[in-house]
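All protein chains but one are shown at their positions in the complex.
Let's turn to chain A:
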């Protein structure tokens, strides 16, 4: 005799089944829902910066990018002509120096100070013509300028949202690569990324997208971080995945628990109460016509 079946009328059986079912649903959803340009020249590089930058480059970067930045086949690309903006982005967001070669180098707390980054950027910028570190007036978009935010929104949806999601929450690409979230990225680094096209991101140079357009896009992104959220909870702004997960597990789970709670609490009288009623009134308690 199957003893498991024999216990199916146990008072806790329904709860066991319920929690198993919720667990399966939750686990399933958790598994399925899984993770040429020019800018205004900044302060001209000083000879001291170039020397310092070369020293830092050769001690920290040259194993992959070679002693003079010409690159090493299979481990690091040539940095001649990538420009100071690329160095400021890659090192300033902690992507470089990379810990290991993988599908995508991810950001982490930077290990160099801004002065050291500036020195390396000056050195790489001097190797070949490339985009300079932009002036703050270029990337400090105003999130309170409605026209700027509106134009930036149109441009962001046309040019960027296919990878970075309409709210800048990021999204998946192929083979483990992904477009990162832009919710925390500094405005300078967003501008530099558009200018230099880090890793698999395409370049949006100033001829394809004007500096003012880039500034508007930044204004839009900053506005989406701070602005009101008319939909209520954004749940990470990643659309139906997180919303469905929330509704199917948490909300539906609460409803089922509520229904079970209603069913588990009887309105029936206790035996003692029935006996008391029958003793005091002399009537049959079950006869309730």
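Basically, a contact is a pair of C-beta atoms (placed from the backbone, for glycine too) under 8 Å apart; a residue touches a chain by one contact, two chains touch by 3 or more; residues count from 1.
Keep in mind that, in the parts below, contacts and distances are computed from a predicted model.
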Choose one: "Cytochrome bc1 complex Rieske iron-sulfur subunit", "Acetolactate synthase small subunit", "Pyruvate dehydrogenase E1 component beta subunit" or "ABC transporter substrate-binding protein". The correct choice is the protein name in UniProt for the chain not shown. "Cytochrome bc1 complex Rieske iron-sulfur subunit"
With the missing chain put back, one of A:71, A:97, A:110 or A:197 would touch it. Which one? A:197
If the hidden chain were put back, which of A:61, A:84, A:121 or A:155 would touch it? A:155
Considering the entire assembly, which residues of chain A contact the chain that has been omitted? 1, 5-6, 9, 36, 155, 158-159, 162-163, 171, 173-174, 177, 179, 197, 199-205, 207-210, 213, 226-235, 262, 267-269, 273-274, 277, 285-289
